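Let me begin by presenting the structure, written as structure tokens, before commenting on it.
Note that this is a trimmed complex: some chains were dropped, and none of the rest were shifted.
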Amino acid sequence: MKMPIYLQEPPEILITPEGVRTDGRGPHDLRPIKMTVGVLNRADGSAYVEWGGNRILAAVYGPREVHPKHLTLPDRALVRCRYNMAPFSTEERKRPGPDRRSIELSKVIREALLPAIFVDKYPGTVIDIFVEIIRSDAGTRCAGTTAASLALADAGIAMRGLVTALAVGRVGDWIVMDPNHDEDMYGDVDVPVAFLMEDKEITLLQLDGPLTEDEFNEALDLAMKGADLVYEMQKEALRRPYLVVERSVAGRES
Amino acid sequence: MGSQEEVSAASLLREYLRDLASRGERKDGRAMDEMRPIEIRSGLFTKGEGEAWLSLGDTQVLVGVKVDVGTPFPDTPNKGVLMTNTELLPIASPTFEPGPPNEDAVEMARLVDRAFRGSNAIDFEELVIKEGQLVYLVMVDMYALDHDGNLVDALELASLLALKRTNVPKVVVREDGGVTPSGDFFPLPVRETPISFSFAKIAGRLMLDPSLEEEVAADALMTMVVDSQGRVCSFQKRTGAFAPEEIKRALSIAREKWPQVAERLGLLEG
């Protein structure tokens, strides 16, 4: 029997009337981000991403033989994905093993990446994508999708283009970029989004409302702007594998 | 995996549906933004405190709501608890297998859960018996009985109805800490009417409430939940990719269809 020791108090105010957030960012700023590609030796492709307080490893194995065999798709690659949180990634230790949230996110991330992969090029094989959250700090599914997209590219998997993900949200009357831990816990609405950047199609969109139609449209537009910034970092990271690509992307400053 | 013949039959059907879609038509003759008929079966079917047996075309679902008493979550000591569970019963489809919920079932359960949370539909603070110690637990068990496509909307609608019909048994706390039903009931405080709308994209065309054949042939699927004020409370891109304009257009359709569905469910007040 264990008991919780980290019961948290919500902050008094999430955003000031001037738009200053609990971590000092403006409403349209991203948190600091670092990306490194090719961090693992065994995996066919890998990436490590730090995004705010998040720490995420993504790795890809494949195309390879399918086990168990009866899952083989004769005309295209099977794509599997596992999103997994480490026991030490949270304040209170998380029990190892899948729960309902991680089962859903595994599917959501797979479906975010699938439209980008030329699965027809690898019939009868499997591409396994692993997203390991080793430190969690709001927005892991988006940071994980972004990392996994890099790992796919690092593995040399043929793709229509990179997938770039980030969350936007509503805090009171503000539509904000890239919600932090406080905003994720006590904010009003969280909207994770992913784009296939080649044609700006949306491959991941979830929402835990409510948003008016206008707010919804504003949120999608803001997400697109943030994705452009993150996408540049992804491309840079792929140009310089094994080197850390690092930036604190603040809309105000750019 | 299916035999060679099954595979080519499936791809012929897909071609046919794409063809129809590109002309703005559907196999069952519906308009692109037309839902199948919703029927609500009357009778007593469960031992739930609330229930609904609903069909959406040939899709059938049964939702039962059980109300239990238990301890609140440590971080919300002054709130009742909502739990959702989806069972894709093997009676509903030749492809469903017995066992714990798979990723589709989990996605649907969590999607319905978010529909109610995202719309703040339930007044959880009225579900406290003794703050920090005893609250009502509302368990929504969603059963897919017969699968002809768009289970998620059918399950969400039936859950909404079942919750609106739920009568919570009032309990009194005994000296030994246990509880005894007082014999009185109060209606579960459901303050909003979040309604789920799913769309398939085939050959670049959006169609509301896809049938099973349309789901199988679809390039992309999405579900959104809209409340009485036209706000989007929950969203899930389920498969494929959508252009932002497609998503915005679908939301407009959903907002437009909301009163019609709410009326059909008997939930349109005033």
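Annotations
For clarity, chains are labelled A and B in written order, and residue numbers in each chain start from 1.
Here is the rule we use: a contact is a pair of C-beta atoms (placed from the backbone, for glycine too) under 8 Å apart; a residue touches a chain by one contact, two chains touch by 3 or more.
What you are looking at is a predicted structure, and each value in this text was computed from that prediction instead of being measured.
This structure file defines a complex whose chain copy numbers, by label, are A x3, B x3.
Here, only the chains that are shown with their structure count from here on.
Inter-chain spacing, taken between the CA centroids of chain A and chain B, is 26 Å. Those residues of chain B whose C-beta lies close enough to touch chain A in the complex are 1, 74-75, 101, 103-104, 106-107, 109-110, 114, 117-120, 220, 222, 224-225, 227, 229-244, 247-248, 251-252, 255. By the touch rule above, chain A contacts chain B in their complex via residues 4, 7-8, 70, 72, 74, 100-101, 103-104, 106-108, 111, 114-115, 189, 191, 196, 199-213, 216-217, 220, 224.
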